[in-house]
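Of the protein chains in this complex, all but one are displayed in their positions.
First chain written, first letter: the chains are A and B, and each begins at residue 1.
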Amino acid sequence: MKAKGKIGLLLLIVALLLSACGGESGEKAEGSKGKEEKVKLTIWHNFAGDDLRAKTVRSFIDQYKQDHPNVELDAQAIPPDGYRQRLSTVAAANEMPDLFFVYAGSHSSELYNAKLLQPVTEALDAHPEWRDKFLPGAFDAYKFEADQVYSVPLGMSATSILYYNTSLFEKYNVKVPTTWDEMMTAIKVFNENKITPIALGNKAPWVAQSTIIGSLADRVTGTDWFKNAVAQKDAKFTDPQFVEALGYFKELVDNKAFQEGANSIDNTQAEQYFIQGNAAMMISGAWTLTNLAASATEEQMKAIDVTVLPAIPGGKGDPNTITGGAGGGLALSSRTEGKAKEAALELIYAVSGPEAQKAIAESNSMVMYDTEIDQAKVTSLYYKAFNLVKKTGITPVYDAYLSADAADVINNGLQEIMMGGTPESVAQKVQDAQARSVTP
Amino acid sequence: MKIEPALKTGVTNDQSLQKGNGGNGGMRRDLSGRQLAVKGLSGLGKLLLLVYSVITLYPLYWLFISAFKTNQDFFNRPYGLPLVWMKENIVRAWELGHMGRAMVNSTIVTLAAVVLTILLSVLAAYVLARFPFRFKKAVVGIFLAGMLIPIHSTLVPLFIIMNKIHLLDTYGALILPYTAFELPIAIFLAMAYMASIPREIEEAAMIDGNGWWGIFGKIVLPLCTPIIATISILAFLRFWNDFSFALVFINTQALKTLPLSLSLFSDGFGTDYSLTMGAMAIAVLPTIVVYLILQEQIMKGMVAGSIKG
């Protein structure tokens, strides 16, 4: 009686499909469920890994769970590789979780434009002593409206720190560059000695943009010009000063500052190339501190020191600066209301409050918050960088301000320059893309 | 089809094929010399195959040695054996990635989807290969179109559909789409295979008084063992390794499958290679075992066939 068995199975499948189809009406059921006793709250974040920072953030979420037995917290740690894809998909279906991690820049602003976010200003105003200890500009990226803040940064992205290997500089008797000429001299000397001057892992094309061009261009054009060009008011990316800035990047490429094949290795591989002494310098962000803390020895790190990029002759910008800004933070879904919203705001405070900021800073990761850290808890290199960043100004990272489209264009444009493209054509493409997004 | 007479030699299939590489010029040379040359060629061929195999197996070996290295060792000596054998990598990857639970989930989802794929596809293929009916061409065409679809474009619509029918965050959210997307390939492989099974066997069974279900169960299914094994291998690998659906359609930690565990140790700014490799080494083991088992099934088809002959 095989036949009957098979038919039975087929019917079962069909029935399953049909019954599944029949469930449409229950869509909004969640709203009416009795939730007097327990508040349901969902949070999505990408602190899924094994690094210290991820573990620290997770521990604060767990702490909140323990302290709030009345809240039924569903915390999802999503692999960073797929985080944006997942969030975009649920956003398309309008099924956002209550709280979710957002990146500064186009990610959060696009979500804001789609009316998926609501302000979290209340949480800040409830704890003024906390609010006032954030560094200047900490909320700039999240102030989509005057007086309203849409997320609280969990970290700081300092993206253009110049790391250098002191033993290589001593060995070849090179001065740590503070001017562009000194930089060129250093590149020449290291090349003559078969040492890669600057390690770069630009396979993910945002790297050169985030770590190099932002700082380089700011030194040439000054910050005001950039903000105007982003708004497409009185400034364009085809202006001579921006072409000149791209020209400096091309000068680095033409003088073989980067190792060959830099466009096909990833950031981690470049860091390793650098820490093993194959390259004298590396221009990278604070994330390199976190990565090296996990993968390099304290001995290797002792040879490394940090500074800012050299000044550019005749530039309009302040040379004692690093590109950076608020890192990602938690944002609140526009659909979350009532008790769930109260609980969500408390969770934001728990995860990004003073204690959390200190703990994150002590996990070898920069924060946008004025806090003291225990030197014994962090690596020596991180401590150096921490103090460097305290003394320098912060200028905007390009992709935090450009539209997603224009950021994509400049990322690829820099790779193009590394492959022989001209600054003029790249500048034109960036201008076109930004103009398209500002006035569609 | 006309087959021109050629010299009949005792050489086996594979040897004669290699000999063909040299063209027909030497065909009339004396037999013993030829056979010697053939043996030499066959030896050389085997050597080449062996070298190719070793090269091909190297990445697997590399994965396993890398899984036991520290991050530093991984970068300093990418090809060497581990300086210290870090069993902790495996243990930590297992624990941090919740890989025990994930392994169970992956097994349930993959097995269910493979069984469903086989059942539905072989049945459908049998109908499409053997029965004339209206709209047959249209049905074949629709399934054919299914092979062309890049899955990423279907994520959002699928998510919306599954949300509507309350399938999200269940095993079904993976089993049903996995099966649906694998059906076209499975059906076409099975159809092509059935086209080469002589109809006489089925006709004989029909005369013996079997209905369609009987013929299908008693004759067609057993004859299809090799292609079923083939379909299973392909489907198994696809389901076991899928990242996108698993990422988007599953919420609960308790239902998460293996590929999600593999990408935990990379954050876009850097990758912890020792843990990533450790997790991958764990995830790859079942696939190797399954492949080896199913390969034997493909070969069993040959044995069954020769007994009949």
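Convention: contacts are C-beta pairs under 8 Å (C-beta built on N, C-alpha and C of every residue); 3 or more make two chains touch, one makes a residue touch a chain.
Heads up, the rule we're going with is that contacts and distances are computed from a predicted model.
According to UniProt, the chain absent from the figure is "ABC transporter permease protein YurN", selected among "Alanine:cation symporter family protein", "ABC transporter permease protein YurN", "Ion-translocating oxidoreductase complex subunit D" or "4Fe-4S dicluster domain-containing protein". Within the full complex, the chain left out of the display contacts the shown chains A, B.
Between the chain not shown and the residues B:44, B:145, B:204 or B:254, the one that touches is B:145. Of the candidate positions A:262, A:312, A:331 or A:360, contact with the hidden chain is made by A:262. The residue touching the chain not shown here, chosen from A:251, A:318 or A:408, is A:408.
The hidden chain makes contact, of the residues B:68, B:126, B:239 or B:269, with B:126. By the touch rule set out above, chain B reaches the unshown chain at residues 1-9, 11-14, 16-20, 45-46, 49-50, 52-54, 56-60, 62-63, 78, 120-121, 123-124, 126-128, 131, 133, 139, 142-150, 152-154, 156-158, 160-161, 176-177, 179-181, 183-185, 187-189, 191-193, 195-198, 206-207, 211-213, 216, 226-227, 229-230, 233-234, 237, 241, 262, 276-277, 280, 283-284, 287-288, 291-292, 295, 298-299, 301-302, 305-306, 308-309. Where chain A meets the chain that is not shown, the touching residues are 7, 10, 13-14, 17, 84-85, 88, 91-92, 94, 106, 110-111, 113-116, 202-205, 259-265, 278, 404-405, 408, 412-413, 415-416, 418-419, 421.
Basically, only the chains that are shown with their structure count from here on.
Chain B meets chain A in the complex at residues 71-72, 75-76, 92, 96, 116, 119, 123, 155-156, 159-160, 163-167, 172, 211, 213-214, 217, 243-244, 247-248, 251, 253, 260, 263-273, 275. Interface of chain A with chain B (complex): residues 2-3, 6, 9, 13, 16, 20-21, 23-24, 26-27, 46, 48-51, 54, 74, 76, 78-82, 85-86, 89-90, 92-93, 95, 204, 266-269, 271-272, 276, 285, 287-288, 290-291, 294-297.
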